[in-house]
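Read the structure below first, then the notes.
Just one protein chain is left out here, and the rest sit where they should.
Letters A, B and C name the chains as they come in the text, with residue numbers starting at 1 for each one.
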Amino acid sequence: MKVGIIGATGYGGLEMLRFLHNHKEVESIGLFTSSEEGTIFSDKFPHLTDLYNVPLQKIDYDALAKYDVVFASTPSGVSSSLFPPLVGLGPKLIDLSGDFRLKDLESYNYWYKKTPAPQEAVNKSVYGLTEWNEHAIRQSELIANPGCYPTAVLLSLLPLLKHKLIDPNFLIIDAKSGISGAGNKPSQTSHFSEANESFSIYKINEHQHIPEIEQAIGLFAGVDTKITFNTHLVPMTRGILATSYAHVTDGVTQQQLIDCLNETYKNHPFVRVIQDANAVGTNQVKGSNYCDIYVKLDERTKRATIIGVIDNLVKGAAGQAIQNMNVQFGYPQQTGLQLVPYFI
Amino acid sequence: MKVGIIGATGYGGLEMLRFLHNHKEVESIGLFTSSEEGTIFSDKFPHLTDLYNVPLQKIDYDALAKYDVVFASTPSGVSSSLFPPLVGLGPKLIDLSGDFRLKDLESYNYWYKKTPAPQEAVNKSVYGLTEWNEHAIRQSELIANPGCYPTAVLLSLLPLLKHKLIDPNFLIIDAKSGISGAGNKPSQTSHFSEANESFSIYKINEHQHIPEIEQAIGLFAGVDTKITFNTHLVPMTRGILATSYAHVTDGVTQQQLIDCLNETYKNHPFVRVIQDANAVGTNQVKGSNYCDIYVKLDERTKRATIIGVIDNLVKGAAGQAIQNMNVQFGYPQQTGLQLVPYFI
Amino acid sequence: MKVGIIGATGYGGLEMLRFLHNHKEVESIGLFTSSEEGTIFSDKFPHLTDLYNVPLQKIDYDALAKYDVVFASTPSGVSSSLFPPLVGLGPKLIDLSGDFRLKDLESYNYWYKKTPAPQEAVNKSVYGLTEWNEHAIRQSELIANPGCYPTAVLLSLLPLLKHKLIDPNFLIIDAKSGISGAGNKPSQTSHFSEANESFSIYKINEHQHIPEIEQAIGLFAGVDTKITFNTHLVPMTRGILATSYAHVTDGVTQQQLIDCLNETYKNHPFVRVIQDANAVGTNQVKGSNYCDIYVKLDERTKRATIIGVIDNLVKGAAGQAIQNMNVQFGYPQQTGLQLVPYFI
Partner (left out) sequence: MKVGIIGATGYGGLEMLRFLHNHKEVESIGLFTSSEEGTIFSDKFPHLTDLYNVPLQKIDYDALAKYDVVFASTPSGVSSSLFPPLVGLGPKLIDLSGDFRLKDLESYNYWYKKTPAPQEAVNKSVYGLTEWNEHAIRQSELIANPGCYPTAVLLSLLPLLKHKLIDPNFLIIDAKSGISGAGNKPSQTSHFSEANESFSIYKINEHQHIPEIEQAIGLFAGVDTKITFNTHLVPMTRGILATSYAHVTDGVTQQQLIDCLNETYKNHPFVRVIQDANAVGTNQVKGSNYCDIYVKLDERTKRATIIGVIDNLVKGAAGQAIQNMNVQFGYPQQTGLQLVPYFI
């Protein structure tokens, strides 16, 4: 198959290449850019020397229409106008930005401070949380790939919310991310000397992933809730660990919580329900498409601590996008994604 | 004055020397050890070459009794037996471990899994959260210096709890610490290649600082509560950031929250109430005795996010211990502690 | 084919699994240990949950004899006695330690301070610097896999020495390595709080890789030389960058140096001769089996700076070991090793 990537120069795009390079169904990869037409990709990214000594191509709908699938790994506010003309032209479309995730355009405008995509295109899009939406993904031609934080949060919370084991009325979600989540554009916040050796909180109560998480909880668990969600920057490159807190429903036990998670994910190769409390850390999934989940009921307070761990660039972006492509094209979900976590 | 330090070879002890070295009231410092008698301190810690080319001394009560103040910077379970014989012999005693913090010996035994100190000595001890207990500290001869996490948590939560601006019945505290908090003894958890580039959670619902925080909330805010408290390891050396969550009392505004903090700490030189949401990070206090506090009410959920930031080795240990010494001896609190945060 | 690994619990062993997991010729992998028989591997290394939920096996010659190849990823001084009895029993043997590299047993004893392997076994062993010894490797049944530093140094220096473009009489080699090179055993040197944010030199003029480099320069370049070689610890997990300095032979130009490198490695898929001076760093090869080489003649001093860059755990250990296995069994060298550098 032929794969096109728009915005290949971002970290999400680079990470897609890391996996697609060994994807046995992929014949060719086209790299598209809005601004660097003609640049040899490996000149810009020398770690790809001998691997991608190919020029970046100008974004062109006739050219893109010839691909089997087109990924947009662009900043928010780009694919909202770039993708709609491609709908129905042939290629399956997978958007890694937030532009097609929120069904409510006003909400998009409020949280993203950007012009939303056309309602019609948004209505066509399917939310690509693979483990929870496989059937719809298989049918869809436009996939809104989930955000990095929502992936870690939803995979860990949805089973317990859907089965009413935890109280949806006071959900506290404290999330932490490595700095690659901020992308590859230099800024004071991501300047080494200032980001290094410092842990900080950002976008307090204002992160655009809040409405995405609430919408998905409604969609997949049938629960209407307002979450408290905060995000922190960790002085490391990759990884997200989200720690959530909730009261358990009366009488719920640790065993019920763990059984619910095990039962939900028993047939899902990329979700691991962790038994060992000492094994809950981002190095356990680093570089891989795994999401590790852990739950612990505190008998003293009757509150549960629920943890989701992913590599923000893989299961939180490029990996899940390829997983969705595999579903769309009827390949086994693991195709091209069986890289072992590198741990150190 | 003459200062004695037991357990000077730990990070807390080293950090005390960093500040005491420029403390104008300190004439001499004696370094005591249980195991390395005679070792030249700067041979063991070459960064102190030309500064502390002195031998470690054997722990000896007659020698210790001649000091004006004796600090114990030892692991839990040591000062519980080491300090009681010194009570009343002359020196003021300041314990940096957890051995004299919990008034309930059964609780100590349950959380620390160690034999508690004698009830009599524990009763004599005063909890050294300087900003909240200055009067008692001035009178005391035995100070239980607070834990690193409790310092960040209590300084940020106590004003709001005491003035009933937040609901004490569902306090979620999500704390993060640099790895120096684990001390200087090598282990797999603190092995560079495995700790580096990984963010993890540990001691889920089981951290020994839980009863300390609950006891102090009762003591200083008059509130009986059961907290949810979790701790995470950040791949950096220094710093603690504690993010707490609570419902605000009906009608409470952001302004009331901020006014309460400002009013509480207006005369306290080491607590800074931060206005700028972009300035909440551990690099803002690194190497200094400051505690930065920030509060933000989320109108959407009526929940407040309350943040406390410290250097775990300074305000969370050595710095506060010296601050307490200053109070005991009637010096200005800032004496010897006016080092500027090094930021980068 | 069936692959056995002795010492799979070290970083070298873990890294072998990361590559062998996707090696299409490998049917099964047996994990052997001297001390943890029966331990489920993924319990010890949770990042391998669902991948290697298999028990570690006791080292047993009858069992090992049934494998097609056996790797020893053990500390120095182990395979010297472990491997000789296996020679000739069937499996190809690849040793990742230093035990079979030095042909001169006295030299081994002097630099390693350990008892050498039997002369007969050492004589049988072939030095596994793949690009320079492919023919001998194909024939051999016992391979001494090169050290991490020698791999980076030799691949960059050998072409220029062999073609007499640089003066062998004053070779200065200043090498730097990430901390994973020290292995997975905790120590004060590798304790996070002390290794983090510090750059240091170690084993000044005493590194055991010195005789290995000199022996290989004699073997492959036909030059007898005494090198100056020093090693430094970089506060990162992976990567080696070796900077070498030498006078060029009279009249030699930059073009001759670069041509020599290009010509030497034109048919070697894992060596990249870098053109761009801004692309010489360990993140360019991280996680991959590449060795990047760069050379720059300083016209002002007529001295050349020659740089070799590898991932110490891959081309410096596990990756080259698998590359050698591929050669021994007649597979394309890249089999199982085509992972893209992860860059960030």
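Here, a contact is a pair of C-beta atoms (placed from the backbone, for glycine too) under 8 Å apart; a residue touches a chain by one contact, two chains touch by 3 or more.
Bear in mind that the values here come from a model prediction, so they are computed numbers and not experimental data.
A.B. asks: Using the document's definition of touch, tell me which of C:E15, C:D68, C:D95 or C:E194 contacts the absent chain.
C.D. replies: C:E194
A.B. asks: Considering the whole complex, which of A:Q139, A:Q188 or A:Q255 touches the chain not shown?
C.D. replies: Final answer for the missing-chain contact: A:Q188.
A.B. asks: Quickly run down the residues of chain B that touch the omitted chain.
C.D. replies: Residues touching the hidden chain, for chain B, are 11, 14, 17-18, 21-22, 43, 45-51, 180, 197, 237-238, 269, 272, 274, 276, 279, 283-288, 313, 338-344.
A.B. asks: If the missing chain were put back, which residues of chain C would it touch?
C.D. replies: Those residues of chain C that touch the unshown chain are 170, 172, 174, 176, 178, 193-194, 196-202, 204-205, 226-228, 230, 232-239, 241, 243, 245, 247, 277-278, 280-283, 286, 296, 298, 300-301, 303, 305, 307, 343-344.
A.B. asks: Could you pull out which residues of chain A are in touch with the chain that's been left out?
C.D. replies: Its contact residues with the unshown chain are 11, 179-180, 182, 184, 186-188, 190-197, 235-237.
Basically, only the chains that are shown with their structure count from here on.
A.B. asks: Looking at chain B with chain C, do both copies bring the same residues to the contact (over half shared) or different ones?
C.D. replies: Same, since over half the interface numbering is common to both chains.
A.B. asks: Which chain is the middle one, judged by CA centres?
C.D. replies: The most central chain, going by mean C-alpha position, is A.
A.B. asks: With chain centres defined as mean CA positions, report which chain is farthest from chain C.
C.D. replies: B
A.B. asks: Can you grab the rotation angle between chain A and chain B? Superpose on CA, round to the nearest 5°.
C.D. replies: With C-alpha atoms aligned, the rotation comes to 180 degrees.
A.B. asks: Rounded to a whole Å, what is the gap between the Cα centroids of chain A and chain C?
C.D. replies: Comparing mean C-alpha positions, chain C is 36 Å from chain A.
A.B. asks: Nearest whole angstrom, what separates the Cα centre of chain A from the Cα centre of chain B?
C.D. replies: Those two chain centres are 38 Å apart.
A.B. asks: Could you grab the centroid distance between chain B and chain C? Build each centroid from C-alpha atoms only and quote it in angstrom.
C.D. replies: 46
A.B. asks: Indicate the residues of chain A shared as contacts by at least two other chains.
C.D. replies: 197, 237-238, 278, 283, 286, 343-344
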